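Here's a slice of the assembly, chains where they normally sit.
Just so it is clear, A, B and C label the chains in written order, and each chain counts residues from 1 on its own.
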Amino acid sequence: GDIGVSMANSDTFLTVLRKGIEKSAADASQPVVIEIADDDVNKQLSQVQNFIAAKVDAIIVNPVDTSATGPMTKLATDAGIPIVYVNREPIDVGALGAKGAFVGSNEVDSGTLETKEVCRILKEAGKTEAGILIMVGDLANQAAVMRTKDIHDVNAGSDCGVKLNVIDEQTAGWDPVKAQDLMTNWIAAGHKPDAVISNNDNMAIGAINAMKAAGWDMKTVIVAGVDATQEALAYMKAGDLDVTVFQNAAAQGGGAVETAMKLAKGEAVTSPVWVPFELVTPANMDQYTTKN
Amino acid sequence: MQSTGTMEAAPAGGAAVDGGYLLEVENVRKEFPGVVALDNVQLRLKRGSVHALMGENGAGKSTLMKIVAGIYTPDSGSFKLRGEDIKLRGPLDALEHGIAMIHQELNLMAPMTVAENIWIRREPLTRLGFVDHGEMRRKTSDLFKRLNIDIDPEVQVGTLTVASRQMVEIAKAVSYESDVLIMDEPTSALTEREVDHLFTIIRALRAQGKGIIYITHKMNELFEIADEFSVFRDGKYIATKASTEVTRDDIIRMMVGREITQMFPKEEVLIGDVVLSVKGLTLKGVFSDVSFDVRSGEILGIAGLVGSGRSNIAETIFGVTPSDAGTIELFGKTVRVDSPATAMKHGMAFLTEDRKETGCFLLLDIQENTQMAVLQSDYVKNGFVQQKQLGKDSVEISAALRVKTPDMAEPIINLSGGNQQKVLIARWLLTKPKILILDEPTRGIDVGAKAEIHRLISKLAGQGVAVVMISSEMPECLGMSDRIMVVHEGRVTGFLDRAEASQVKIMELASH
Amino acid sequence: MSTNEIAGPANIIGSKKRLPPEVSILGVLIGIAIVFEILGWIFVGDSFLANKQRLSIIILQVSVIGIIAVGVTQVIITAGVDLSSGSVVGLAAMVAASLAQTSANPRAVYPALTDMSPIWAILAGLGVGLLAGIVNGSLVARTKIPPFIATLGMMVSARGLAKWYTLGQPVALLDDSFTWFGKSFNILGFPLPLPVIIFLLVAVICHIALTYTRYGKFTYAIGANPQAARVSGINIGGHLIKVYAIAGLLSGLAGVMTAARAASGQPGMGVAYELDAIAAAVIGGTSLSGGVGRITGTVIGTIILGVLTSGFTFLKVGAYYQEIIKGIIIVAAVIIDQHRQNKRKKA
């Protein structure tokens, strides 16, 4: 039978991830039905229920709200259908049972890799103190919370070497247009950051567009993101984006499909399945241009 | 206060002493931006009497009545009800004090049923507090039986004709059983039959000791039903008289401040070729096989009872509701009139009977209302409205029609009913029509302006315009028409020439 | 002639029974369901309707929208609109969730208020909704600003409050006694989720209120002709406050149910629900110009939205095609409905 997939939304990275799922499913001749929840918890829940009613073999969920996965896990478990969470770590990751699993990357690494690289560049430029602006993703997503926490943790620890002063920290919901407006308003408010650290590339790009529109020289400000999307790498190539972290969409998607198929066949799996993050800088970006 | 010749500004006949009045209104003043609608006026209503309010359009009659019914708050003035001072806090307060009003403009809830409209807020309830629909229907039927009205209580008000809605309003007002009943031009949408009917109701109420304030522009009604009357002019109180003491000309002089010699100034004109020829026109279920010709310079009156289909015939000729069968010939050529736009292209103009629904753009100003039918004429060049010329012409025509307003930029909603009607006439005259269809053209218009409008219609006919005029006012129909076509239940039952036409003959054909 | 302003007495007694207008949109609903059934057999080789679980999901997934729609129908009948429903859902969900956390949660919003009886969470959610509704109603009734603006303000502010409440953080790990309200019950072998029962109950109560009480008559009268309502002595302001309060209360209820179903409160809950709710009402025949509309129609409109969602998943229609087609079907449904109604009127 089918594997039902419910994606949180269709932003840049999640679309790459979805493609990864489609591709590995196609390679394994595994039919999939993909739904998109448009960031609505209720809608996602209903999609899962509709999958259960359609008696799919397994369900893959990219959760909208990582703290609201309990009911989905329970619905699937009660129906005896395997459920695999992908990319966003569910709150009940430790209680998914034999027929549940999580495939994703460890968000402690993403924000840490990102921030440490920003610190390194700042230090290289001879700074001891630096003002930063933080763009936060959707707070219902554990990744946004963790990546932001990572920034503060690196700053609090001894790893950074530069004192980061957070000028402002606001959410732009993973969205480039919202990020552009937020950055524009920061500019209008007179903020002059040394670095803009964003929870993902999409928002980093929005920030870059706003700064360029305001006539800023992009060499004077460090911009960092996460995901290493195609677009982000193009901005990096142009010298606008300085840091990003490769999040392996193909591996996450492939891993999710593989895990789901195994569970559907009744095989045992280990959970969580961790896909490592990798730091991307202008120095090594060439190896990543075709990956996401 | 202006002198009115022999008339004195004093209450009529010594019948009522202080305290014998049901309602006493003294020194009421009401100002709207730019207009003093009422300037220290008074009104005294006796028990068991019908008191008519007379005055030109915009004299302040409706405004005063809305104050009495608690809808407007006066700027100053005092009220006594049954000898006691009162201050009304709103329409509900007025109703609870026993004051009910039939408004000049219909005030019904179209999507709701007749019964729901009548008993709104006073629905009979079951013991559990639910609305008792059966009882409500029964009470409506009883009310209608008592008032001799034939309307299904369960039908939606929106599907009724204007006349029927008017009857519903009347029934609703009566159902309050209030001591003071205000009727603001209740007959403007009714034909003689319903008017007679209404008068029977009024007489019964009067016999019960109620006081009725009755506003009308129809002189004959005044003499027929009113015991006394008060005249207002330009927001000022002029006089109160018993209706037996005066003549029609006296009243007109008091209202207008001058003589009006000729009510229906019909000129003899040369009648030309047939310009509009209707053959076998049918709208299923409404009217059928209507045929007639109108010649240039001719005024064709259409008479009939309420609901006979006169308005529908006019609407169909003008393309508002395209016909199911039959042909329309204009200037010798058969034309498929599928929309008002087409009709207008062929030189037609159509003043509809329902001012509020199909006439006024209530949110727009007088100027815009006047212009609305000439936007596809030479007044517009390259898409731009030639405001200068158009403004000049519309002011001219509005003035000729005596539109009473401080300002062409005044929203039309602020005009009195009669003045709104004049603006609509101005709108169509501005199109310089060759065929002019008028549905109740002088509804709600005061005597002075009425004569003016009649003169204008006559003049247009003299210039070769063919006029089709639907009128429920017999004298107007008889006085103005060269020929009268009578309609009964959607069928033409006969034509009468000016010479042979009479009220009796029309009624004969109209009721078959 | 179909109307009878010169109708004889025969017409007055025993008025002709005419079919309510919802029959037409019900026909559309049945038509859509049948199409899915047929397509199901052709493309999936399975029945769309003969699946108890699916039938219950069809309504379950729209029961939150449905509850809001029942409230908003009443507002629309008064010629108003309520744009704040979705945000009030979010706020009520947050507040309710924050009072329904288990002590097992180390980061509970109110560590002292965990493991409580769910009644408090529910009351708090309802209270938030009621309050928002009263504010909406008072603004509309007293300041005379357009309902669009009053409820737009509430929409923006309530969403802000929902986010501010926990500074954007979701409220998780809710007590089982609370999430119980999102559960299903097997009644006579049919899986009947509590939200569905609540939705239908609310619909029945409001239907009765609108049809058989003065509250209902006033609601229609105000929407049909406020001027007429006023001169008939109706206290328009006071009544409008009631109507908006009820709509708010129902949004609060929807928020409680959303939190219970998802077992968490999230400030982004309910985004754009007001649009779906208004759509359900309008599809069901409620007129945005006021004076016209019935709860039965709204329930059918809601179920149409549910059938579409489930039907598409059932037929495995791609996510993007779903949206494209959904828009077209909504329009087509209303066109067909109007066409049928016109035909019936003429007949």
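Rule of thumb we're sticking to: contacts are C-beta pairs under 8 Å (C-beta built on N, C-alpha and C of every residue); 3 or more make two chains touch, one makes a residue touch a chain.
Remember, it's a predicted structure, so these values are computed and weren't measured experimentally.
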Total copies by chain kind, whole structure file, are A x1, B x1, C x2
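Convention: only the chains that are shown with their structure count from here on.
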Find the most central chain, measuring centrality by the gap between its CA centroid and the centroid of all protein CA atoms shown. C
Rounded Å distance, chain A centre to chain B centre (Cα mean): 72
Cα-centroid distance, chain A relative to chain C, in whole angstrom: 34
Per the centroid of Cα atoms for each chain, what is the distance between chain B and chain C, given in Å? 44
List, in ascending order, every residue of chain C touching at least 2 other chains. none
As the complex stands, chain A meets chain C at residues 2, 33-36, 39-43, 45-47, 49-54, 65, 67-68, 70-71, 91, 138-140, 145, 171
Applying the document's contact rule, which stretches of chain C touch chain A when the two form their complex? 51, 53-54, 57, 60-61, 64, 167-173, 179, 182, 258, 261-264, 266-269, 271, 309-310, 313-314, 316, 318-319
Would you tell me which residues of chain C are touching chain B in their complex? 1-9, 11-13, 15, 208, 212-214, 216-218, 220-221, 224-225, 227-235, 291-292
